[in-house]
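Below is one structure, written out as structure tokens; the observations come after it.
The complex is shown incomplete by one protein chain, all other protein chains being positioned as in the whole.
By written order: A, B and C. Residues from 1 in each chain.
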Amino acid sequence: MKRIINLIYSMKIGFIGLGIMGSAMASNLLKSGHKLFVYNRTKEKAEELLKQGAVWKDSPATLAREIDVLFTMLEDPIAVESLALGTDGFLNEMKKGSIWVDSSTVNPSFSKKMSEKAIAKSIRFLDAPVSGSKVPAEKGELLFLVGGDKIVMEEVQPLFDLMGQNAVHIGDHGKGSAMKIMINQLLGQSMLAFSESLSLGMAMGLEKKMAMDFLLKTPVTAPILEVFRARIEDENYEPNFPLKHLQKDLHLFTDTAFELNKAVPLTNAAKEIYAQAKQKGMADMDFSSIFKFINE
Amino acid sequence: MKRIINLIYSMKIGFIGLGIMGSAMASNLLKSGHKLFVYNRTKEKAEELLKQGAVWKDSPATLAREIDVLFTMLEDPIAVESLALGTDGFLNEMKKGSIWVDSSTVNPSFSKKMSEKAIAKSIRFLDAPVSGSKVPAEKGELLFLVGGDKIVMEEVQPLFDLMGQNAVHIGDHGKGSAMKIMINQLLGQSMLAFSESLSLGMAMGLEKKMAMDFLLKTPVTAPILEVFRARIEDENYEPNFPLKHLQKDLHLFTDTAFELNKAVPLTNAAKEIYAQAKQKGMADMDFSSIFKFINE
Amino acid sequence: MKRIINLIYSMKIGFIGLGIMGSAMASNLLKSGHKLFVYNRTKEKAEELLKQGAVWKDSPATLAREIDVLFTMLEDPIAVESLALGTDGFLNEMKKGSIWVDSSTVNPSFSKKMSEKAIAKSIRFLDAPVSGSKVPAEKGELLFLVGGDKIVMEEVQPLFDLMGQNAVHIGDHGKGSAMKIMINQLLGQSMLAFSESLSLGMAMGLEKKMAMDFLLKTPVTAPILEVFRARIEDENYEPNFPLKHLQKDLHLFTDTAFELNKAVPLTNAAKEIYAQAKQKGMADMDFSSIFKFINE
Partner (left out) sequence: MKRIINLIYSMKIGFIGLGIMGSAMASNLLKSGHKLFVYNRTKEKAEELLKQGAVWKDSPATLAREIDVLFTMLEDPIAVESLALGTDGFLNEMKKGSIWVDSSTVNPSFSKKMSEKAIAKSIRFLDAPVSGSKVPAEKGELLFLVGGDKIVMEEVQPLFDLMGQNAVHIGDHGKGSAMKIMINQLLGQSMLAFSESLSLGMAMGLEKKMAMDFLLKTPVTAPILEVFRARIEDENYEPNFPLKHLQKDLHLFTDTAFELNKAVPLTNAAKEIYAQAKQKGMADMDFSSIFKFINE
């Protein structure tokens, strides 16, 4: 164990993708004394980290040459592919034997494809998307859902520990991504089903607060919804998890179902109701604003 | 309190509707020494209760003349209306001041209509549908969701206590029914969303038992689903809560939304997927068989 | 034939339900010299007909005592049931052997129920809903879809001829209503599918007018949509056929499917999208405004 920790502390770490989630995660790595190289499409988002001691690199490729472990936390498969394989991409430049951990939420088939590209270059790959949003990311309380070789995961474990509460090995390449889209599908559906229930309850004459309190105590409601009680009560939809991102995750789920010749009619319906809300101007609100869309 | 209990013990109770739920509830009333008059469309279902001491009446009307409190536990609004107001119906024959508690799952608007019919005859009315299925009914652990006058509810409370763990006053007439259909909508949606998640998980290569265990532990899954783990794992769909009944409850929900000019697109989608399963021969299986419908 | 015409001209006709459609139909009966007795919930809507010579009756019951053939053209099953069987309802007062033609759009099961009520009173019944909206009604160019006894239909044929271009015998009681809801389901679906196609076409960069012209010429588009070209082009949604009525007809369709244990998932989805538009303030616009709902 001590040996691994020493290994880790001598490792150089790269982080690409410094949005809300990525910068919080990178900051937690930095705080524990790791040497951290960072890159982001827009440099401004890196400023805070640079003040904390991170080292800026001008391209994914130049960053790649420096590091032993790379984390990516990007918006979607297109962004990952472009930064990995496009002009000045990192994959061609990483050292043999180094590790790429992709924490972006992507299709499992995309994770598998990336793992194959990595392996062809003798780079070790993990798909390790996270469950949790802004606040857990800041507190280092994320849950990593890991797909790939368990040995590689154990090597990265001390870094997962700095950013998260837990890291679970789900299975081989792509399985971390698989579990991630399953969880976000359940999240999106729970919120929407709850919104329809509450909204009709109000139309039937129930008082909003009483109805919410009652439903949130019953075992037919997902416990996570408790977190959103205040938002829905106050109709304050400052984004914690933007609606457009949840909608994109539902799209990844239905797209994967298409690839695998499975029908998922309820998820498709949910995806499209979120798409309607997105079209009606709610893309950047918190996804719990789906209540507002349903209710008004 | 003692006064009320004495009042109750001198009361004569009627029970109409002796299906799986109704006979278990009636049995719990009987066990505590109450005088119980019963009626059911098919007499065979009453045999067990008659052995336990219940008194058979040949029609709702003749039963109505004997009793102070009447419970009805029927399949749907049509059945309730027919036994209440049809030929030999009970409503015309109940004593002034007596109480009718309808525990059937019906639309709130129907409960309100029944309360008006009852009040016009100086009969006091509660809508008090129950949350819980066969086993809780047998153990006297149901949850009553009560709409109507709180004073009337308090009078009936000792009887609710015999049949249930709890009785909650939700609001005036129809509000008990309102909360009931909200809860069953959440139940139906949770099960279906979980089924799509698990089914795609398996198609993505996850092992069924591992995936179930993992999802059931996450806060995005409604805790009630734990109860159905064994059914889905073993694909044993002996009916506890038949799929056709859950589908009917979703229909009550969407029908009420139509009456109130509200759109509930996700619930409509869910209702119709259960309708497909019903059409494909699963009407009398447990509603958790929706997993089988989605997965195969 | 001549004999029947003479019979008809000696007949006294009643008309209940004088909305946009009903008053246009009644006017066509009146113009041909028939003696016409009318009733409507709000008397103002009858004024124009009274000037043309119609005779006002103060209740369905008093009207019923005068006439040999009664037409009803009401909003929904609840309205028909209330005027037929409620206080001062017409059914108890109609002469034995007289004919009731219900042209309202209702569920087939409701038409069957009404036919049974009528037959029990020795009154002959036809369900004869119409295909066509305001302008065809005024021009006497409606299509009657008739369910019931063919002999009875032949007797009424001269009156159908005054109001419509054609009357088709679809089958026994309820079959006219059956065909009506099938046709309106196709109408609603065509308009909505076309709206999604056109809207995405515009988002893909096609010019609206060109795309409409092209699609309307292809055989994958229902010819009736040509009628609505100008409305969608100019976004002028003055009601010809109000969206809430189309939505109600889709509800009759899905409700009938529920009664018959059939799943109709696409129609349910369509019904609920129109319900969303209704909720967002489009209830009284023409139903072609669903394009606006989808597109904005």
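Quick notes on this structure:
Everything that follows uses one rule, which is that contacts are C-beta pairs under 8 Å (C-beta built on N, C-alpha and C of every residue); 3 or more make two chains touch, one makes a residue touch a chain.
Predicted model only: the values in this text are computed from it and were never measured.
Within the whole complex, the absent chain has one touching residue among C:Phe144, C:Phe194, C:Tyr237 or C:Phe291, and that is C:Phe194.
Note on the undisplayed chain: of the listed residues C:Ala26, C:Leu126, C:Leu159 or C:Ala270, the one touching it is C:Ala270. Looking at A:Val55, A:Leu216 or A:Ala275, the residue that reaches the missing chain in the full complex is A:Ala275. Mapped onto chain C, the interface with the missing chain covers residues 108, 131, 168, 170-172, 174-175, 178-179, 182-183, 185-187, 189-190, 192-194, 196-201, 203-207, 211, 214-215, 218-224, 253, 256-257, 260, 262-267, 269-270, 273, 294. Listed for chain A, the residues touching the missing chain in the whole complex are 251, 255, 257-258, 261-265, 268-269, 271-273, 275-276, 278-279, 283.
In this text, only the chains that are shown with their structure count from here on.
The chain with its Cα centroid farthest from the Cα centroid of chain B is A. The most central chain, judged by C-alpha centres against the centre of all protein C-alpha atoms, is B. For this pair, chain B with chain C, the centres built from the Cα atoms lie 38 Å apart. Centroids of chain A and chain C (each the mean of its C-alpha atoms) stand 53 Å apart.
With each centre defined as the average position of its C-alpha atoms, the distance from chain A to chain B rounds to 41 Å.
In chain A, the residues touching two or more other chains are 265, 269.
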